[in-house]
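As you look at this complex, bear in mind that one protein chain is not there, while each of the others sits in place.
Chain IDs A, B and C follow the sequence of writing; residue 1 opens each chain.
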């Protein structure tokens, strides 16, 4: 886990101590389920729970000798609680504990991530509504296209992030699966009822047909959903970076009082939070790719996935959580420069209404390609010579014969152009079922 | 697209002709929707449809000049159908056509893939039921662990592939989205009603808040689901490769009459279909990773995703379809050598019941670690000196004092060991809601 | 292979016909080497060469039955040239032919790629020298930093591409390796001398210790070098995309006479070539990742790498070649708008000389952090209020006490700032050994 890019609550969740605590929860849940089935003396789990505490260093010392982490853990418990501990892990294999507790930890990490996603969704909706009626030039290929509204940009991010949330939620459900079925998928030494009861107590479902382990397509789905969420954050961050460019200047990251942009250039205010998010998205993408290689394990399992998950389990969840929290803060404090937005919009003299003019000509009976060429001629002239587009059009004799002065002016009406923005807002924020319908 | 690894129906679907046909469907659906809104003279679409035909070469020739594919397409239509064509594409931008028709093509490819998945699921279920009661050694780390049943192996593959199918279905639904909203997300030159009507006619939903394009997280989800399906196929293929190893020999790929395994070694019968599937899975993994980079486009869009999708759209769907079909045929014809299965199972003299013995000792009151060491001692002796494990145990004085002859024999009962297989089968094949419950 | 993104010479190189021709070259080279060793009657290879021709369809028909490509190829030769063909492939295994001919094809593809790299290097050097003395604002984080020269930007691209060329050349050398050593690395049925002679005739080196195949780390190195070259092209293309943004406008792609930028917006001129290159780079990155998975084959080999290479061998080389050619053309025709370059440079009123001022203050005895804060105060004021930076500085009483009017003016001297550009040019273009020294 990367300290620099982790929040305390996530760091705690992936600590050694938290992992061993999760193991203990699983062992005791299985023990209680066996008690209920009469396979273990009643009260055993409660007795053990009362006697033991977790000390990661002690367990790691034992592991250095046994080279097996779960055996080291059990040995430590035995040393603390004595005889009763022999009732633990009865008919279980290590993976019963490891996979089930990994599901618990991923579930907790998932809760943090979903919470951070909700916060970001709130910020996006607030910014969308705030800037709903601010016309801004839409850009395709980095080139001015036609006007859109700044609020719509946020609404689009909102819609994507809500899809990311759905994918995360589904993927978290896919990994909310444990197994307590013994060494090789057959419940050779304990009945399925124990698993059912223990997992229910832990809030998990049983793997319907495990090998020695829970199937790894589940985890690969989760890491894929994390990578998609990271890519969604990257898309937003990339937008901020473009907005903050010196020549664009339409919005910029909040810049703290004591903050310094550059060790060499005192005048710099750089979009470093956004750039950081873009970099982190690359990492999460790499983890998702790695997770896919974990799916095809040998026979009933090999353990090659384990080292991978020890790294990417904490790292991918921690980074995505960090990105979401950072992005929410960034967008909450984003400084929009409305004057620059307007200035940029006006920069091309209404050139972006070229389509309206072309369509008006088509409606007057021109072939599309003819109309296109007519308008393109004046548009490129306006671009190259810096002249006013609507004046050039008005002066064009061929066009003048087709469109009257008022008809031409109507092509340049911004509020007409943006008349459907509210419809889109309704769709995004008030009809979420629209997406899934 | 890779001819060698494509089926004819998929190759046809991704041909130039099929792409232009899809464009035409979209343009005409939009035109008809405009007719219904009174924006275009009634009957225009029908008239055009009657006059035009698709010839890819003609369009590509025009594109060589205009360097814009949709404009070339429209120009070709205009040359065929004259005046009426000016009513096409009215208020649309190229991406309205491209993204909507891409959704149509992906949907068709998805149908083929889901169909192939269903066939593979059928084969897996049949093989699972056929071999339900055949004990086979379960292997973890490639090492004999405890017995499982061959049918369970197939049941496990079935359960994973059904999850893959669910993910594919959801992802196909996520990309069943078009847009007919003009250049920059605001329906500047046509009303949302046209989009709603046209997409409904095409079986698609509208993108609730598009940019110039449909959001690319949708496609990345699909390529991720394809990669997961490919990884599921790889897991099965890897199992076949292990089974077919000379020393294991438990099952092998069907081997045709005239087939030759090696140009140098006439005695070879190699699992080449399975190896092929493993290789193809790597490719699809790569495509999924690439698709994630398409998500963060600039502003209202840039076109960097386009070249990527021209390649991975056809390639990923074609390869996954090919893998599924190939794998279904392979498993249908898989030759199981039951004698070798039994021989391998017997190879360790029942060593795999070591856990049963250990647990019996624990139930007699031994500490787990003590019982473990006692059994491990005889197990390693059996392994290293090739002696019979149960005899070694019977001769162990310490163990003899704890377990009677019959109690020891009971630890070696295969049918007891596999008594819950039917329960798992019920769970996998008769309670699919179990998974999603 | 992707027709749309391939040049004819590369398409031809990877055709079925070309592949079979390469196989024939290898078989005949091996045969001639055996003739020289007295293992095969003299003149056999020449006789066969005179009798046979390649028809891919014929071979593919035979393969449909034998399901083995090399056996199909040999069978076709036998049907054409009869008896003598039994002297071919004597002691060889299929991989001797496949790997050796793959090396030949990669070598040819590599020649094309190196050639295209050289052309691009020439264009980069020409543009570098042409714009050597054009001051342009340097941007870090997308924010104006300090002035650089446009020529230096090209010089930097040149230096990176030359490193890419070195890596490609080395990697091409690493794959210029064949093997004619039979089934399992031991020359069981033919002597090493045959391999040495045959490979020398083909311009290849022998794999010093093959398995059944040439080791795949060699190919992974090549695909990695291709991905790096693609990333180098992407960096340049990304620069063009930024330059061409409406608000920046410092340079733009050439735009053909009949070209159309948008089907909806006649005023658009988009950097589509550059965007295309950025997309293609993602694909090549994916291929490099895939190639790494081909390295750990089983034992003496499995054939999982084969399907991967059938795809990425042609696709990766074809795309990189296409990118290089496209980029060279694009940069050759790149339209630089010197007026906009100057305008943008002037946009911040010399704010970029803030470092010079700060350092001047440090030299006067101020602590760095104190100087930084003093300059940052006026810089942010200039930014926020749009006032002139040098005037604000001149009016600052604290600063006035430290720097005289002339000393302050000297901080704003552009030619002083760029005085070392020529040194860098010499280093890049005239001292290539500098890099490798």
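Note that a contact is a pair of C-beta atoms (placed from the backbone, for glycine too) under 8 Å apart; a residue touches a chain by one contact, two chains touch by 3 or more.
Since the structure is predicted, the reported quantities are computational estimates derived from the model, not experimental observations.
Colleague: Taking the entire complex into account, which one of A:47, A:80, A:119 or A:306 touches the absent chain?
Modeller: Once the missing chain is taken into account, the touching residue is A:306.
Colleague: Hey, which of B:322, B:372 or B:425 is the one touching the hidden chain?
Modeller: B:372
Colleague: Looking at C:35, C:99, C:125 or C:302, which residue reaches the missing chain?
Modeller: Touching the chain that is not displayed is residue C:302.
Colleague: Touching the left-out chain: which of B:93, B:270, B:294 or B:318?
Modeller: The missing chain is touched by B:270.
Colleague: On chain C, where is the contact patch with the chain that was removed from view?
Modeller: 71, 74-75, 78, 83, 85-91, 138-142, 145-149, 152, 155-156, 158-160, 163-164, 167, 170, 174, 182-189, 191-192, 205, 208-212, 215, 217-218, 220-221, 224, 227-228, 231-232, 234-235, 237-239, 242, 278, 281, 285, 288-289, 292-293, 295-303, 355-356, 359, 362, 365-369, 371-372, 417-418, 420-421, 423-424, 427-428, 431, 434-435, 437
Colleague: Considering the whole complex rather than only what is displayed, give the residues of chain B touching the chain that is not shown.
Modeller: On the side of chain B, residues 137, 139-146, 241-242, 244-248, 260-262, 264-272, 275, 289, 293, 344, 347-348, 351-352, 354-355, 358, 372-373, 375-376, 379-380, 382-383, 389 touch the unshown chain.
Colleague: Suppose we count only contacts with the excluded chain; which residues of chain A make the list?
Modeller: 2, 4-5, 65-68, 70-71, 74, 89, 91-94, 182-183, 241, 256, 258-265, 270, 272, 275-276, 278-280, 282-283, 285-287, 289-290, 293-294, 298, 302-308, 310-312, 315
Basically, only the chains that are shown with their structure count from here on.
Colleague: To the nearest 5 degrees, please report the angle of the rotation taking chain A's Cα atoms onto chain C.
Modeller: Resulting rotation angle: about 180 degrees.
Colleague: Roughly how far is chain A from chain B, centre to centre by C-alpha average, rounded to an integer in Å?
Modeller: It comes to 24 Å between the two C-alpha centres.
Colleague: Would you mind listing the residues of chain A that make contact with two or more other chains?
Modeller: Residues 139-142, 145-146, 242, 289, 293, 355, 372 of chain A each touch two or more of the other chains.
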